[in-house]
Structures are given as C-alpha cells and as structure tokens.
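Okay, so here's the structure we're looking at.
Yeah, one chain of the complex is gone here, protein chain that is, but the others are all in their spots.
Chain IDs A, B and C follow the sequence of writing; residue 1 opens each chain.
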Amino acid sequence: MTGLTADPLDLAALIAAVSDPENGGLTSFLGCIRREDAIRPVIAIEYEAYEELTETELAAVAAEATSRFGAHVACMHRSGRVEVGEPSVAVAVSAPHRSAAFAACRYVIDELKVRAPIWKRMHYADGATEWIDGRDRVADRRPA
Amino acid sequence: MTGLTADPLDLAALIAAVSDPENGGLTSFLGCIRREDAIRPVIAIEYEAYEELTETELAAVAAEATSRFGAHVACMHRSGRVEVGEPSVAVAVSAPHRSAAFAACRYVIDELKVRAPIWKRMHYADGATEWIDGRDRVADRRPA
Amino acid sequence: MASPISVTVRLFASLREAAGASRMTLSVPHATPVGALWSHLPEGISAGEPPAALRYALNHEWTLPGAPLRDGDEVAFVLPVSGG
Partner (left out) sequence: MASPISVTVRLFASLREAAGASRMTLSVPHATPVGALWSHLPEGISAGEPPAALRYALNHEWTLPGAPLRDGDEVAFVLPVSGG
C-alpha cells in the first residue's frame, strides 16, 4: 500500500496492511502540518505532486526497505489541502523485531522526503500563500 | 498517558494524547505477539506486572523522554492475556521534527523493556505454558 | 538547425501558476539536451535562471541534464521538493 491520496490519511489502514503474526515490531510515522506559531503561523498546506513519478518513487522506496530490512511497508502521501495538525504523510512498517522496524520506517520517510516530487504551498494565517519550490517570490505576484 | 491496562491497546487514543499542532513528527510503536512458527508456535502470551513499580517506571521513562527530546509521550503496556498478532505494548511520541520523535520513541521502548517489572507466560500451540522469568522449568511441574 | 522536434513540458507549483497551465509544448532542435530546455521557456514563466537544485524527469523517469530529447518526449522540471 503506497502512493498518493487526496483523502485524509488512515493510519489504521496502513497498520492493518503491514500486520503479520511473525512480525513483533510495528513502527509508524505521521508527518503533520505544524502551525509554527513562532515563525509565521500556518493554517494549511496544499500539496501538489508529479503523480506518476511520486507513485513510482514511493513504491521503489518501499521495495528497498522491504529487501533491506525484511519489513512490510505501507506509505501514503497526501495531495491537496491539509489543515494544521493533520498528517500529510503516513508510514507504517512491520518487521520481526523493533530495530529493523524503526530503521525501515526511518529509511522510508527520509528517502521519500528527497525522492518524491511533491511541493508545498503554504497558507499562512495572515492570508498570504507561498510555494516552497526553490524559486524566489516573483512568481507569487501573479494571482493564484 | 502511561501505565498498564487489561484492555486491548488503543493506539489512536495514544496518538490523540500526544498530538500537538506545533509538533510535526509523530512516531509510534506497537510490540505485537509473534507466532514464532519456526521456533515453537505461540497462541498467546499472558502478562503479569508488579503494578505499582511498573506504573512508576513507565511514568519516569516518559518524563525522561519528554525532557531529553522535547517530546510528548504516551505509553501503555498490557496486562493479562494477549493473542498472537495483538499488541502488548504501545508507544506514541510527538516532537517538533521526526529525528527527535524517532529517538524518543526508541528510547521509551528500549527503557521500558528493561525497567518495567513485567513477566511473560507463553501459551504454546502444543498446549504447554512457560513463564519467562529467569527461573528453570522446575516451577512448571506444579499445576497452573 | 537540426529538424525541430516537439516536446511536452510538465510544469508544477509556481511554474504551473506562472504559465497558467500544467503542460506546454515546445519546439526545439532534435537531440537538444534536457538541461537546455529551461532556456526555451518564455521569460514570463521561467523568470530567469532555474533554481540550483533543479532536477529533470524524462517520460516519468529521473534523467540527467545531458540526456538528448527526441520528438514526443515528455520532460518534467522537478523543482526543489519540500514534501512530507
């Protein structure tokens, strides 16, 4: 179970997908939208993905973790708007023991952060929006 | 939220307990009963805890993780009988970023495994039972 | 000039908004390297140099700037990501 979804993430479904009576360790991770009060308060983040390549990369990362750590892996990333406090990415991993489960879970989240072509558009409490895509702000002057 | 329960573990409740809009990383761990087909198939494990000291140690470990990793921590351990595939321990941790969340979650599970005075009685598929408490099998001849 | 070929460019995030479209067709010389494609974007969209960490995908697979383009290829400008 890997890929993109426009629906709220369902960690329980990911956990069910990786459960295995031979696997004693099940580690999961939720990446949630931070309000970042101290910096510039956020109300939501909008995710835009290059869908085809994201699906391929999430599947590849999961397969690598499976072969490398002997783990079952489920990993879903949100597209569309996600409110503060809500998860934008969910990873669930099971393995015979906890060391492999933790290592595999960490591997998946670290790799997808780099390899999944997904961009964030910040929606700030002050009404401004901003794409986080490495380009300077000139592009924001154009009406959304 | 730390302590013992005789009820099935509710990871969603632990996750809700540690959620915080300022915390972007939420890591959880479930320790599940392994069937261990290849060794000696298990059907269930019965947990007996020295309750007072377990409650104190779980709270202490959680407090240490909170101060050391700046994390919110929830950790529950099962008492009584747990079937294969079911979780006997659940940890949920949130922190501003994933590194602290993973480190804190790992800290809690590693520490509680050593410090919580809890013992396992294995219930094997072949009908035998066995306490895992460091004493040789003489004690098992006595009827349960 | 080598006979022109037509390639599709996938645009995301602020590029998509600048262009008002998620796809564009560009006509470029045959075998133009992927890394040269940015300069063919209209100035109103590219707004100058590409970001340092720009990556490319060719027909939905990661590619390197030197890969030569063929007619009908689809290139994605993978701007620095910030997912998760």
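Here are a few things to note about the model shown:
The working rule: a contact is a pair of C-beta atoms (placed from the backbone, for glycine too) under 8 Å apart; a residue touches a chain by one contact, two chains touch by 3 or more.
Every value quoted in this text rests on a predicted model; they were computed, and no experiment measured them.
For the omitted chain, the shown partners it touches in the full complex are B. Against the chain not displayed here, subunit B makes contact via residues 31, 47-50, 52-53, 56, 77, 88-89, 109, 112-114, 116-121, 131-136, 138-140, 142, 144.
Note that in this section only the chains that are shown with their structure count from here on.
For the pair subunit A and subunit B, the distance between mean C-alpha positions equals 26 Å. Computed centre separation for the pair subunit B/subunit C is 51 angstrom, with centres defined by C-alpha atoms. Contacts with at least two other chains are made by residues 31, 109 of subunit A.
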